[in-house]
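For this depiction, one protein chain was excluded, whereas all remaining protein chains were kept in their positions.
The chains carry the letters A and B, assigned in the order they are written, with residues numbered from 1 in each.
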Amino acid sequence: MTDTALLPKPSTQPGFGPVLEPSQRTDVRAKTVSAGRRRTDKVATIALWCAVLAAVVPLGAVITVLVAKGFGVVNWHFLTSDIPSVTGQTTAACRDITPAFRAKYGINCSPPAPGMGPAIVGTLISTGLAAALAIPIGILGAVYCNEIGVRTRLASAIRFFADVMIGVPSIVMGMFIYTAWVVRFGTNGRSAFAAALALACLMLPIVLRSAEEMLRLVPDELRHANLALGGRPSQGVIRVVLPAALPGLISGSLLAVARAAGETAPVLFTIGVTLSLNTSPFGENTTLAQQIFSGAKSGLPLANQLAWGAAFTLVAIVFGLSALARFVASRSSKVQKG
Amino acid sequence: MTLNGLSVFYGENLAVRDVSFGVAANRITAIIGPSGCGKSTVLRSLNRMNDLIDGCRVIGDVAYRGIDIYAPDVEAVEVRRRIGMVFQRPTPFPKSIYQNVVYGLKLAGIHDARDDRVEHALRQAALWDEVSGRLDSSALGLSGGQQQRLCIARALAVEPDVLLMDEPCSALDPIATARIEDLMAELSERLTIVIVTHNLAQAARASHDTAFLTTEVDDHGNRTGVLVEVAPTDRLFAHPIDERTEQYITGRFG
Partner (left out) sequence: MTTVRTPSPSVLPAHRTDGRNRARSGRRLDRAFSGLTLTAGLTILATLVGVVLATATFAWPAFRAGGIGFFTGTTWSSQTNTFGALPMIYGTVVTAVIAIILAVPASLGVALFLTEVCPRRLRGPIVALIDLLAAIPSVVFGLVGVLAFHNVFQTVFRAITGPKANGSSLLTAGIILAFMIIPIITSIPREGIATVPGHHREASYALGATRWEVLRTAILPAGSGGITGAVMLGLGRALGETIAVALVVGSAIQITPDITQPGTTMAEIIANRFNGEGMGIERNALMGLGVVLFMITIAVNVAARVVVNRAQRRNAGT
């Protein structure tokens, strides 16, 4: 630095040509960006639009198909009646008997009307129980990670493994509850409760992580204010931090519930099957997702019809929950902005 | 460059109204004014950086060598190739020093004498002596003042005709500031500089012409920037014509 000051100043006339020709320099209209760059930019822009289409078109397709095939199936009777048996024997037998015979003996040969009541109830029970298990534990765990054990190794381990657990295939949770619960109780082990256990395993890390993000948004000033007023840390959490984060906690939990409500794999081996209403958490039950799965595998039109109706109902429930979560979250951001 | 009836809207808000003044070639023009009066807004409309902001609309025209840069047949990219910009905070890319300077050359597809050009740009920015031995080390390892000069070098490498600087010294200490001011004086031999500054002493020291903007508040409480006075710096500081200019430069503003 010191002796460079003595060096001669570099000549102002460098030994290379100008970046822009003088004529280009004075005329901003001159196109100096090469045709190649221009083309790349255009192509890239078009490609990005296509990417968005690729993501949005299947969504549109799924929703269109669901509405086209499912909407007509869903009515009050569908939502409340038992699930018909779809073995097809009735129709086969009916082919051989006359209408007069049918009328005389009161044999009903029209195909059974589709119904999904038990599956809706089963979905509500299993998801509700799972939420009741996973949401409190998840939020308390988040409180540990963000309030009680902040910056401890254990907290980061919990956070890390929660993230990892979110990525565990849901069918593994089903198999886990199958071995840990269902086989212990033999055939009686299958129930909405067992399914709820599997769904809770699935929800727990989701709730924990989203709750933690929400707690992190609560400004430290609130915690300090509690301490400065002589409050205990636990009081601060209960009276100040959790209420401040409440809308976010609710919306995160709702999203987790929505996710669980649509899950099939954890339910498959844990809930058993039933075609009639079971409002108890115990005893075999069924869910919409499970009915869609079995209906989709079947070759019978009635089974397919049931599946479409169930799918329409399920997607309506899931989207409804997501919309509710969004609404709560938007309310909360408005409140926070003042 | 000349600004003629420049007004800028952000969405529905009129941020700057009807600003007209000329920027003389090979001179340093300072834009001063209270915070929020639209200095940055005016500066950013000189090389169409405002195009990047959603909802920003520019009315009036900004002529560069007699051609309106907002004319439909002028592309923003072409404008920015000729009118470079240095920002308030140093903005080195997280790459090596060399890669930072060569970035614009790569974009422009200049292959010949890259090393020479990089050296030349760094010398012009008075940074060569400090970094010549470590061109391959990260630009983020430089001090704030060095980073800012690196950003100047990066802008100079593509040989702009005009250099816009938005409070380039506000994140720097007095010594680094002085170096940048010297640098501007040297550079003004070859290019035109427009600098936004909050530091009146800097404007007085380092610029040839000064434009003073201020905020007007209308009956509805909308705040809009307007040009009050533009004059050679000596004249403006010694004999301000407008009362508001005088209040501002004597520190009796607001």
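Here is the rule we go by: contacts are C-beta pairs under 8 Å (C-beta built on N, C-alpha and C of every residue); 3 or more make two chains touch, one makes a residue touch a chain.
Please read all numbers here as calculations on a predicted model, not as lab measurements.
Novice: Touching the hidden chain in the complete assembly: which of A:I250, A:L268 or A:V328 does that?
Specialist: Hidden-chain contact among the options goes to A:L268.
Novice: Have a look at B:A24, B:L107 or B:A201 and name the one touching the chain we're not showing.
Specialist: B:L107
Novice: Return the single residue from A:M214, A:A307 or A:V328 that touches the missing chain.
Specialist: Considering all chains, including the one not shown, the answer is A:A307.
Novice: For subunit B, which residues reach the chain that was dropped from this view?
Specialist: Touch with the absent chain occurs at residues 47, 49, 52, 54-55, 77-78, 80-81, 84-85, 87, 89, 91, 93-94, 103-104, 107-108, 151, 154-155, 158.
Novice: Which positions on subunit A touch the chain that was left off?
Specialist: On the subunit A side, contact with the omitted chain comes from 33, 37-38, 40-41, 44-45, 47-52, 54-56, 58-59, 61-62, 65-66, 69, 136-141, 143-145, 147-149, 154-155, 157-158, 160-173, 175-176, 178-180, 182-183, 186-187, 190, 201, 204-205, 208, 222, 225-226, 229-235, 237-240, 243-244, 258-259, 261-265, 268-269, 289, 292-293, 295-297, 304, 307-308, 311, 314-315, 318-319, 322, 326, 338.
One rule holds in what follows: only the chains that are shown with their structure count from here on.
Novice: How far is the middle of subunit A from the middle of subunit B, if each middle is the mean of its Cα atoms, in Å?
Specialist: Measuring from centre to centre gives 48 Å for this pair.
Novice: Across the complex, what residues on subunit A touch subunit B?
Specialist: Against subunit B, the touching part of subunit A is residues 1, 4, 10, 12, 14-20, 25-34, 37.
Novice: In the complex formed with subunit A, which residues of subunit B make contact?
Specialist: So the residues of subunit B in touch with subunit A come to 64-65, 67, 69, 71, 73-75, 77-79, 81-82, 105, 107-110, 112-113, 116-117, 120, 123, 129-130, 158-159, 161, 189-190.
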